[in-house]
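Dropping the structure in here first, questions after.
A single protein chain has been removed from this complex, and every other one stays in its place.
On to chain A.
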């Protein structure tokens, strides 16, 4: 009864994807309620990243329906889809992938600008302060440590208060201490911004922190560990 009151933010229905090389994946249906943290588990090459890209509006599925925050994603025209992604989906990768020619603050500004929002420096300063990066606002990415870069990437991902926060192997190349730190940040930020967190990983250290998981397999099924 309580579940019925919670809004479903991610809904995957009968989604398949055929790679250009011919191999195809059939994803199990998925529904993720608002505010939930969900892991997508699977070995390397199992299609975790493909699924994340489909969820993020970066890769159109061959068949099926993807609904994010009540919006059928691939029914949107290309330009609107880009804007929707910028506004409602925050993406974090294994590497920080900050735009090298821009300062940390400018990286945040383009995230607001590309999403069609007005640049809000107060909000940027707030988020940077939350992630303990306010003193690095005017630094270029090459002047930051690896941990600081990953924090900056998280800051950029949450700047527009997205409905879902999608992280692809965010801890794969980090030591235990940094893994702990990044996970804490992701969970905290997702909670603070009211975002639904989806993490694709095969990192056991992450599995220990989030219980809800989606196992990648042929017609994978959602499982609770």
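As a convention for this text, contacts are C-beta pairs under 8 Å (C-beta built on N, C-alpha and C of every residue); 3 or more make two chains touch, one makes a residue touch a chain; residues count from 1.
Assume contacts and distances are computed from a predicted model.
Peer 1: Between "Putative ABC transport system permease protein", "Molybdopterin oxidoreductase family protein", "Tryptophan-rich sensory protein" or "Fumarate reductase subunit C", choose the name on the UniProt record of the chain that's been left out.
Peer 2: In UniProt, the chain that is not shown appears as "Putative ABC transport system permease protein".
Peer 1: Which listed residue, A:12, A:32, A:66 or A:115, touches the chain dropped from view?
Peer 2: Reading the full complex, the residue touching the unseen chain is A:115.
Peer 1: If the hidden chain were put back, which of A:79, A:118 or A:177 would touch it?
Peer 2: Of the listed residues, the one touching the omitted chain is A:79.
Peer 1: Of A:11, A:26, A:97 or A:209, which residue touches the hidden chain?
Peer 2: Hidden-chain contact among the options goes to A:97.
Peer 1: Given the full complex, what residues of chain A touch the hidden partner chain?
Peer 2: These residues of chain A touch the chain that is not shown: 49-50, 53, 56, 58-59, 78-79, 82-83, 85-87, 91, 93, 95, 97-102, 106, 109-111, 113-116, 119, 156, 168.
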